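After the structure tokens below, expect a handful of questions from me.
Removed: one protein chain of the complex. Kept in place: all other protein chains.
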Amino acid sequence: MEVTSLGYVGSAAVFIALALALYGLVAGLLGVHRQDARMQTSARYSAVAVFVAMTVAVIVMQVALLTDDFSVSYVAKTSRIASPVWVKVVTMWAALEGSILLWGWLLTGYTALLAVVAPNTTLRPWALVIMQGIQIFFIGVTSIVANPFTVLPFPPLDGPGPNPLLQNHWMMAVHPVLMYLGFVGLAVPFAYAMAALITRRPGVDWMTQTRRWTLAGWLFLTAAIIAGGWWSYEVLGWGGFWAWDPVENVSFLPWLTATAFIHSVQVQERRRMLKSWNVMLVTLTFALTIFGTFLTRSGVVSSVHAFGDGPVGPVFLGFFLVSLAFAFTLIALRWDQVRDTAELDSPVSREGAFLLGNILFLALTFAVLLGTIFPLIVEAISNERVTVGAPFFDQVSVPAFLLIFLLMGIGPLLPWRRAEEQTLRNNLLWLTGMALVFALVAWLFGMNRPYPLITVAVAGWNLASLGLLLAGALVPRVRLSGRGAAAVIRTYIYENRRRFGSMVTHFGIVIIAVGVMAASAYRVDEQARLNLNEPYAFQGYELTAVSLFQESAVGEASSGAVVEVSRGGRLITTLRPHMKQYEGQEMIVPTPGVLYTTWHDIYLNIAGSTEPSQPFVILHLVQSPLVTWIWIGGFILVLGTGYALMPGRAGHRIRAGADKNVVRV
Amino acid sequence: MAVVIAALGLLFLFGLRRGSPDRIITSNMLGQPVPAIELPVHSNLLTQYGSTFSLPADAAGRPVIINFWAEWCEPCRVEAPLLQDIWEAYGDEVLVLGVQTLDRGRQAAGRSFINEFGLTFPNVFDGDSRSGRAYGLFGVPETFFVNADGTLHEKHAGILTAELLERAVGALLN
Partner (left out) sequence: MFYLVLVALVAGFSLAQSEGGTTIERRVFEIAGKLRCPICVSESVAASSSQIAITMREEIQEQLEAGLSESQILAGFQASYGDWVLLEPPRRGVHLLVWLLPVAAGAAGLVLLIGFMRRWTRAAAEVPAASEAELERVREALDGDVDSE
């Protein structure tokens, strides 16, 4: 294998990107300081140029991976000749250096997009400067600290391939990209918030200008977390989808604060309250994304997801502390303009509900953060080793979420400023009534544990709320417009994207909540020894292990069992749970066999040896009710938020015709 | 706020300095009697030691070095000759016991391991890894240094060195 020039080209591209980014930062600063429009335009162009340079770097890396160029150090460390093409493509983010390259590239993409698309306001130049600063950090890390393009003078003949868990499922192509899009997307509102502080405009401007960015970032992050859960379910072999693993937790933390944020900005938009709160919240969100990447890449906590420790850790820690310090210094300096001079007519109002919701989200964030770093704290204090795992997080998060879901139901029904007593009472009657009906039905059918019952009740509460919201919006419109109900509904959905989108999103969350509850609380595990050709009864099914098999394909070997799943004597499907090993890697990864149905999944995983001569196989059997509802709910959520993001026809309502006398709900 | 940032910074600096959380966790059984062992002896050592080896019975009042190993474990291969040396030097005074664990169903592999390194100290097969579990194993290799009275003197997780073994033997014999 000769040394090609790809490594040099890639490194050059990254260094050029860094230089351009530095230039962009300086030009932006000068431009805004001297009010020089040409400088500012130059800064904007440089943002695009940075993106182009990083794109070149990414293309070079892909070429190196796809042509098995082992003179590029990252390829030598992470790729393998026998891998299929799609695996080679995703190998780019399968290990530390490549993942930072991906993050940096997406960040430059966002920055370039901001430079090109964002409306020309007072805030934009400063926001661009902040984004340039952030991207200088990431590009700097890629070029200086963790350069994937380092050239190896003596390239090896082949590499080990990526971590086996990262090459046996297509989700590897989706989840990390979504996650980074989410993290990076949340940097934009942060940049604008800082710009607002710097330019002494801490009002609503920075939020209204970034509303879509924030929502899009949130959407990507939510989709990424749900996708990650699905991936975990299909690949790790334990039949679960969320383990409160430290790396999972740190991706969850910014999600919690971002969710709080997208709700509390509405309070600022409507009532001009919570200025300082929102700025701090968006800072916290951004800081948590950096914290998350620090924790994942520093080896400070043990996690199945953590990849790499080394020089990158301290660098990320430094950036995390610096950004926090920078942001809070800025807040302190502008405190007089940012402090809340708020007026609240009544706590029983939309504002009140959002405020309470915020407190709950933040309390949960604190609890999860504390639990995640607690072992470290204990070790620092007393050198004892302790674990904080799923039981702790479950006990803390379930009550918090149930309370949040209660608010999710009543909140949208409360008007701004003050809730009128009679309407409120009617609404509460409906909500409570439906909640009780749901709980009663569940109880009659045998559900008797408190948390599941409460969850079902809360689901009823929320469904009633959504029904009331829709009825409250549609019924007057149908009455007043004289057109058919279908047309009115269509128009309503078309004209109120934000509103309707949020209803759909909340509906999706209710589905997810019920799915999570059922899959956790009513899951049945069994470790069973299936003798060959003898049916084994499991939860109403008959499982028959027909044979054990061993197969190999290019660069991989699997060994497992063929299991027929029947119900009432009728064959439903044949599952092939197996263990897989990739050439060049020692780790053996499970591939469970899963029967998906609407009401539950039957999940089989190998739990013993699969020697072909054995007359039996030991399997871990799992039945999880309603797991698929989680993915379906997630899909509904994505649709809802995506719809809310679509540019609406805001002008339509103003063009009031004679018969368009709609009552605004 | 500055205090919080500083505290977090210090905490994570500490975390970075101490490196990845490893399994070098001090044993919970230090100073306490170690769990009893009764396991089948590997067939290539049957003639010397009989079909079953038991602790504390077969220790006969000697201190014991219990080494948990597995056939697939690379560091175990490096330290096997060192243990053999110790056995040859101190065998009358200190018992060396090898326990093959985390190797379900792989007695044959264990036998070849013993033959490969010409081990003559007793080696038993912990088929279902229960003894390893009882001793609080976090992985292999792990070595337990047991006093003559049956209490745990020291646990070493990870690969052994000749100096470490010498020092431990010295401590056990005093």
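A few notes on this one:
The letters A and B name the chains in turn, as written, and every chain counts its residues from 1.
Everything below uses one rule, namely that a contact is a pair of C-beta atoms (placed from the backbone, for glycine too) under 8 Å apart; a residue touches a chain by one contact, two chains touch by 3 or more.
Source: prediction; values computed, not measured.
Under the touch definition stated at the start, the shown chains contacted by the missing one in the entire complex are A, B. Considering the whole complex, the residue from B:Leu8, B:Leu82 or B:Ala134 that touches the absent chain is B:Ala134. Of the candidate positions A:Met92, A:Val388, A:Leu530 or A:Val565, contact with the hidden chain is made by A:Val388.
Within the complete assembly, A:Asp245 is the residue of A:Asp68, A:Glu97 or A:Asp245 that touches the hidden chain.
Of the candidate positions A:Leu106, A:Met207, A:Val396 or A:Leu575, contact with the unshown chain belongs to A:Val396. Taking the complete complex into account, A:Val456 is the one of A:Ala47, A:Val456, A:Leu530 or A:Leu637 that touches the chain left out. Where subunit A meets the missing chain, the touching residues are 236-240, 243, 245-246, 273, 302-304, 340-347, 352, 355-356, 359-360, 362-363, 366-367, 370-371, 374, 378, 381-382, 384-392, 396, 400, 434, 437-438, 441-442, 445-447, 456, 459-460, 463, 467, 514, 518, 522-527, 539-540, 590, 599-600, 605-608, 618, 620, 623, 625-626. In the full complex, subunit B contacts the hidden chain through residues 23, 25-29, 35, 102, 104, 128-130, 132-139.
Here, only the chains that are shown with their structure count from here on.
Across the complex, subunit A meets subunit B through its residues 294, 298-302, 309, 313-314, 317, 321, 324-325, 328, 332, 373, 375-377, 379-380, 385, 609, 611. Within the complex formed with subunit A, the residues of subunit B that make contact are 1-2, 5, 8-9, 11-16, 18-21, 25, 104-105.
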